[in-house]
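Note that this complex is displayed minus one protein chain, with the remaining chains in position.
And then subunit A:
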Amino acid sequence: MSDEPLLAVDGIEKHFGGITAVDGVEFEIEEGTIVGLIGPNGAGKTTTFKMLGGFLPPDAGEIRYRGTDLQDIMQPSRAEKSYFTGSAALVAGLGGLALASQSTPSTAIQAGAAAVGAGAGLGAYRGQEILKTRHFGHKYSRPFQVSRAGMMRTFQITRELEGLTVFENLLLSPKNQPGENVLKTWMRFNSVTETEAANHERAEEVLDLLDLEHLRDEYAGNLSGGQRKLLELGRVLMADPDLILLDEPVAGVNPTLSKTLLARIRDLRDQGYTFCIVEHDMDVIMNLSERIIVMHQGQKLMEGTPEEVQGNQRVIDAYLGG
């Protein structure tokens, strides 16, 4: 287990209709490193990213995070499963009750019909679950569980929550907020206010770090492109994940700001965070990454240090349309 890298990608494939977006890519990411993912447009980088984040299930292959298959991480919890099963039983039970009530006034028969209906509903639901997962290879796509497990992504085109202020955007991201349980909020649990206060403090620190204090109460929708990239990074930092997937972190950011941002990423790497970065700016990616994975037409073209990649003829051909 200890040999297992933080993230292991093993022969993942993704097809959209007749198009093969990703075709058997495999790589590994070691803890505490910055790995670059490059390739010309349409190479399958973003699709790969989506699969890593759990937003798309791979058609084949496996992604292991800390040795656990992403599909296992994304399994619905026992509570969720019993909730769906119970609902199916309830609906079918009510159906049985309604049917029996049409034909007989006997309470015993009605209750019996309800019980039979509930049993049938339960059985039917469990049956289709088993059929779906065992025989039709159903794949889960529940990215929030991947994010909770510690692997978090940003988006290529910044997607701020425009109706929330910068500060609220930051406060949103920490994991395990008791205040997100509305019952705890209503019953005024102490943990709600305590956690919120701690998160406020952290959010102020992150604002300070990213130089966004003056925009604290501005709606995120009013931010410039570069500021949005910063905020998106801040949001990820607030959640404190182990592996951060950055999709074009400096696209549209002015050079000064982008320098700050890259320095921040390096600092964070030194603190033990791990990064996987998709970026078109070659200078950035070559300076930042320790290892670079080059993708081309859905496949991994090569993997190596920045020097190896820069000197490789196949990479040059791929980029120049060879």
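Here, a contact is a pair of C-beta atoms (placed from the backbone, for glycine too) under 8 Å apart; a residue touches a chain by one contact, two chains touch by 3 or more; residues count from 1.
Just so we're on the same page, contacts and distances are computed from a predicted model.
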{"item": "Omitted chain (choose from \"Ferredoxin-1\", \"Branched-chain amino acid ABC transporter permease\", \"Glutathione S-transferase\" or \"56kDa selenium binding protein\") - UniProt protein name", "value": "\"Branched-chain amino acid ABC transporter permease\""}
{"item": "Selected from A:T133, A:Q156, A:T185 or A:N312 as touching the chain missing from the view", "value": "A:T185"}
{"item": "Residue touching the undisplayed chain, where the options are A:M152, A:V166 or A:V315", "value": "A:M152"}
{"item": "Candidates A:A8, A:V91, A:L268 or A:M302 - the one touching the absent chain", "value": "A:V91"}
{"item": "Missing-chain contacts mapped onto subunit A", "value": "53, 55, 80, 84, 87, 90-91, 98, 101-102, 142-145, 147-148, 152-155, 159-164, 168, 171-173, 175, 177-182, 185-186, 192, 196, 219, 221-222, 235, 239"}
